[in-house]
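A single protein chain has been omitted from the complex, and every remaining protein chain is retained in its original position.
By written order: A, B and C. Residues from 1 in each chain.
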Amino acid sequence: MHAMDTALAKAWVAAAADAVSAEAEHLSRLDAAIGDGDHGTNMDRGLTGARTAVDGLEADGPGPVLVKTGMTMISRVGGASGPLYGTLLRTAGKRLEGTEAGVADLAAALRAGLEAVQKMGAAKPGDKTLVDALYPAVEALEKAAGQGTPLSEAAEAAAAAAEQGAQATVPLQARKGRASYLGERSIGHEDPGAASSALLMRALAGVSGA
Amino acid sequence: MHAMDTALAKAWVAAAADAVSAEAEHLSRLDAAIGDGDHGTNMDRGLTGARTAVDGLEADGPGPVLVKTGMTMISRVGGASGPLYGTLLRTAGKRLEGTEAGVADLAAALRAGLEAVQKMGAAKPGDKTLVDALYPAVEALEKAAGQGTPLSEAAEAAAAAAEQGAQATVPLQARKGRASYLGERSIGHEDPGAASSALLMRALAGVSGA
Amino acid sequence: MKKFLNTPESYLSDALAGLAAAHPELRVDAENGVVARASGPVEGKVGLVSGGGSGHEPLHSGFVGEGMLDAACPGEVFTSPVPDGFLAGVKAADAGRGTVLIVKNYTGDVMNAQMAAELAEDEGLRVEQVLVNDDVAVEDSTFTAGRRGTGATVFVEKICGAAAARGDGLEAVAELGRRVNAASRSFAVALTACTVPTAGRPGFDLPEEEIEVGVGIHGEPGRRREKLRSAREIVGEMMEAILQDSPLESGDEAVVMVNGMGGTPLSELYLVFGEVARVCGDKGITIARNLVGDYVTSLDMEGCSITLCRVEEGFLPLWDAPVNTPALRWGV
Partner (left out) sequence: MKKFLNTPESYLSDALAGLAAAHPELRVDAENGVVARASGPVEGKVGLVSGGGSGHEPLHSGFVGEGMLDAACPGEVFTSPVPDGFLAGVKAADAGRGTVLIVKNYTGDVMNAQMAAELAEDEGLRVEQVLVNDDVAVEDSTFTAGRRGTGATVFVEKICGAAAARGDGLEAVAELGRRVNAASRSFAVALTACTVPTAGRPGFDLPEEEIEVGVGIHGEPGRRREKLRSAREIVGEMMEAILQDSPLESGDEAVVMVNGMGGTPLSELYLVFGEVARVCGDKGITIARNLVGDYVTSLDMEGCSITLCRVEEGFLPLWDAPVNTPALRWGV
């Protein structure tokens, strides 16, 4: 795969929905430790809805697929993750205009999405949020774009970076979101939002590698 | 001991209070199985109060000691056991007029008390109540009175009969009091009121044997 | 045992102290076991008193006030008040026209109240007792202590309270109370046992996935133990027991209470009420009025009871009449 087209975007959403469904209980359990235990249910509800919403969508490019996914998450998820993931994907999707998106297009789109997320939630890397997984993932995509890496490899690098970023949230003290209420007790647990972000990037690698 | 005087009556109340205090948790546990778990606390509250009440009582005979004990239980215990034990002892005490009560006097007094209890609570032997312990105890006293047995032996016989009667409540289905709500589930447990009645008769045997 | 308390022994008096602090309109006399209106007996009105063991809050002290009780007699936890307690309640309520004493049908309550009534009559006070015995879980009740008084107590207290407030006489208020009781049936289910403070541990062990069916309000085990099922099935069984025994027929109106036992979230009680409403709809019974919430509790027990009262001539206006108490308030 050298670029994302409509079908690949839809496949991404479907794969992400599958991955989150399979890991929903795990995500909720992570959230129970430092939050309110609903992150898996929330993401599952949103992505299951999004998968159905984009399934029959007539779109001549990946942009509308991501926009639709983002909008579905906004209107189905609620909580913190709904607006954040919704904004991420809606903003990214709006940036993708052609029938196909190369690695550089995708990197730029997700950077825009990430910036919107950071503006909305005021989280910086290190605050123990989904930004900690998304930020290195976008950086990895940008680096791959600069080097002309094909999508499959770029997505693989992004997934690995996201997983590493999620893992790196374990020793951090949360400064944003519900986990921040726990103060020092938030240390020692993986952030559920970072974990779900890693799942999303891993799903992208999975469908891009085909 | 051939008869009960003021001192012996007071000693009985004190010994009964001690015995019930020591067994309060056990009595409440019996009550928890087929009732509401307060019988030990109830009896303890009542008899502790009665012991104090009769301690300084100026009385020239056992009658007023038992009347005072009964009245204290009525105004301190509540629940089913307060009025029942209160009536038992108050009625019995009223029947004892002299400075001393022999076995026959005691048997007649407790018979009168038991009849008042049965009138008040409408329980017959076999209904799985304190009557199941008191009834054979009074019969034993009556028998001893007929045979001219000394008080120490008579009380011993009454205690043994009460203990046997209490034990015999285990296989019965309750027909009176709170345990009756359990229907067949009341079978297999000792009735707490019968158990406390046995403690009272055993306390009498203890102080009479000295 | 995990509870907000200072010592198990001071639980009741500390809770009553808090009640007094929160409600200056009540006179709380912990020593004599009476909670009464601070304003005293109401001139020209029949007195209304109810009492019983504590641990069922808001019953009865939360129902003292305008349009409902004049006094409540809280006994020790789950233990009937002593005769002196009931008597103190009667004295706090009596304004010369006599007092109706509402008694839930438990051996202890009945005997202590009876003694109190005799003592009161010795002192020249007129007392009429109303016995509440609405719990259909007790089946073979004719040979035993009879049925327990549970949820219908709230209905009797509310309707008699309104009748007394409008000026009805002693016998009329008592007779009305008996009619309300006769028209009412209840059934309860527990998900967990409650813990009496002085006992320090739950009254019975109930495995995960099992429930006690036909429980009372004193932490005693129920008639039988069953597997936990859906709310719809549980309510179906409860309603069947109630309706089998109730005077309610298709076309009738009912006042319905879904009551929490102390540890049940309000959302679950509403969920249960939804199921009750469905059954009533199926049976052609119209729910004229309802209460959903904690009214007759068993300390921290998780569980609920359902009470249905057939609406008879005159009940609804009295139900709707103003009431102003800590736990029930409308029309004022």
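Keep this in mind: a contact is a pair of C-beta atoms (placed from the backbone, for glycine too) under 8 Å apart; a residue touches a chain by one contact, two chains touch by 3 or more.
Everything quoted here is computed from the prediction, not taken from an experiment.
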Among shown chains, those touching the left-out chain: A, C
Contact residue for the chain not shown (choose from A:Asp36, A:Asp55 or A:Glu97): A:Asp36
Selected residue (touches chain absent from view) among C:Thr107, C:Gln129, C:Thr192 or C:Ser246: C:Thr192
Hidden-chain contact residue, picked from the options A:Gly61, A:Gly82 or A:Pro136: A:Gly82
Sites on chain A contacted by the missing partner chain, in the whole complex: 28, 32-38, 41-42, 45, 74-84, 120-121, 174-178, 180-183, 185
Residue ranges of chain C at the interface with the undisplayed chain: 2-7, 11, 14-22, 54-55, 57-58, 62, 191-192, 208-209, 211, 228, 230-232, 234, 262-275, 277, 287, 290, 292, 294, 297, 299-300, 302, 304, 329-332
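Just so we're on the same page, only the chains that are shown with their structure count from here on.
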Chain contact topology (line, ring, star, complete or other): other
Chain centre separation in whole Å, for chain B relative to chain A (CA means): 76
Intercentroid distance (Cα basis), chain C paired with chain B, Å: 32
Approximate Å spacing (C-alpha centroids) for the pair chain A, chain C: 55
Touching two or more other chains - residues of chain B: none
Chain C residues counted as touching two or more neighbouring chains: none
